[in-house]
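Only one protein chain is missing; all other protein chains are in place.
Order as written gives the chain letters A and B; numbering starts at 1 within each chain.
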Amino acid sequence: MAAAPAIELAGLTRRYGERVALQDVTLTVPEGATLVVFGPNGAGKSTLLRVLATLLRPHAGTVRVLGRALPDEGWAVRGRIGLLGHAPLLYRDLSARENLAFHARLHGVALEHAWALLERVGLSARANDKVHTYSRGMVQRLAVCRAVLHDPEVLLLDEPRANLDPAAAELVEPLIGASSGRTRIVTSHDPAGGLAEADLALGLRAGRADLVAPASEIDAARIGALYR
Amino acid sequence: MRRTVGAVLRKELRLELRAPQAVPAMALFSVTTLVVFHFALQRGQVDGDLAAGVLWVTLLFAAMLGTSRLFVADHEEGGLDGFLLAPVDRTALLVAKALALLGFLAAVEVVAVPAFGLLLLGPTPDAGAVASLVVVLLLADAGIAVVGTLVSALAVQTRSRDLLVPLLALPLLIPVVIAAAKATTPLFLAGGAEALPGRWLAVLGLYDLVFGLLAYAVFDYLVED
Partner (left out) sequence: MLYGTRLRALSILAAVTLTAGFGLAFFYAPMDADQGFMQKIFYVHVPLAIVALGGFVFGGIMAIQHLRTRDARYDLRSYVAIHLSLVLGAGVLITGAIWAKASWGHWWVWDEPTLVSFLVVFLLYATYQPLRFSIEDPERQARYASVFAITAGAFVPLNFLAVRLAQAYTHPRVFATTDGGLPGKMQLPFYLCLIGMALLFATLWKYEMASKHTSAQLRSLRRKLGGDDAVAPQGRTAAPSLGTGA
């Protein structure tokens, strides 16, 4: 018996004024699978992630995350989704510890778990320093901690490996990579690398789903065509 | 809910202590305003209704300064997304921010009111008058805090937020000014402080209640998308 899909979209549409950010997007992501979203800048990748994160409400169509319909039941799934967007969502004047403590309290997570995460990404030594003293790679690592702090079943990752050197990327891999066992939606600009870690691929262009297919059925050239 | 309010409030107070933006500026501004009043009014001492007026104008304008900053840190760090992603009641943000602003206002008044007493106030109020003054301050601050939080949340997304906050908040706070000034005038009388007129406390209480309920009802629409 198949488990319920983690994510189901049917005709999802989201506007920005008169412009359309997402138009009629339909797809299903099974539990534990990785969906990689490709597309040029402005295609709607970040908007899609924000809708799935319950931060934006759909203007038309249906969105179901972990069996719950958004936006009405968004409150029920918020604690089970983790978003790593462009903004790290960290207060620069507070330390890593204080930032994670804030998010831990909001999510009802034990503080020890936060410290353990800091250890795993190699930030324990600088945990009491203010975030504005961190390099971009360190900020990204801390943002990863924030995103997985509450052990979400669904991960929404907007170019997660940006600003990370290979060593750092290795540190965060077990938390947000395919081996984490979570359902993942990842945006990517790298056709070959993206396809390698994908189970499913979505190609967005000007808000429309130009391409929805299992990763095994497409090659990098097809992805490249999106950008032309 | 209480846990969430506590978490946000802790963060607010910690941020303000760590990188003080609002409170020192507001306190300094209020003292400077008192000096300006001295020169503008060309008086060494004020009493009665003039004293009440000077005090409330000073406190109100200092409050405007601090209110503009209330959501700025969140806005700069990528919006309230971090809070919005958490499985918490969004109204907790309103309560926490309003309590934080109330705290900031109280901290400023600890400086501004004695400064006022020292620099401009003619008659020296007795303990009873000071106690009454504190009651009025608390009630008025509650109103300023609620309206300030609402207006600040409205304005933070706009391009001209520092201008918009006083423009929106000052008319909304006029009933507070009316009631607070009328209530404190008898406390500053030259001939000796008189009793506080209860009806103005009732007006302040009513204002706080109405705007508290209103803010509770509409705040969600300001933070969600």
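We adopt the following convention: contacts are C-beta pairs under 8 Å (C-beta built on N, C-alpha and C of every residue); 3 or more make two chains touch, one makes a residue touch a chain.
Computed from a predicted model, the values in this text were never measured in an experiment.
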Answer key for B:Met1, B:Leu118 or B:Leu206 versus the chain not shown reads B:Leu206
Where subunit B meets the chain that is not shown, the residues are 150, 154-155, 157-160, 164, 167-168, 171-172, 174-175, 178-179, 182, 199, 203, 206-207, 210-211, 214, 218, 221-222, 225
Touch rule applied to subunit A and the missing chain gives residues 15-18, 20
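Everything that follows uses one rule, which is that only the chains that are shown with their structure count from here on.
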As the complex stands, subunit A meets subunit B at residues 50, 53-57, 75, 78-79, 81, 83, 85-94, 98, 102-103, 105-108, 130, 146
The answer for subunit B against subunit A in the complex is residues 3-4, 6-8, 10-11, 14-15, 18-19, 73, 77-79, 81-88, 224-225
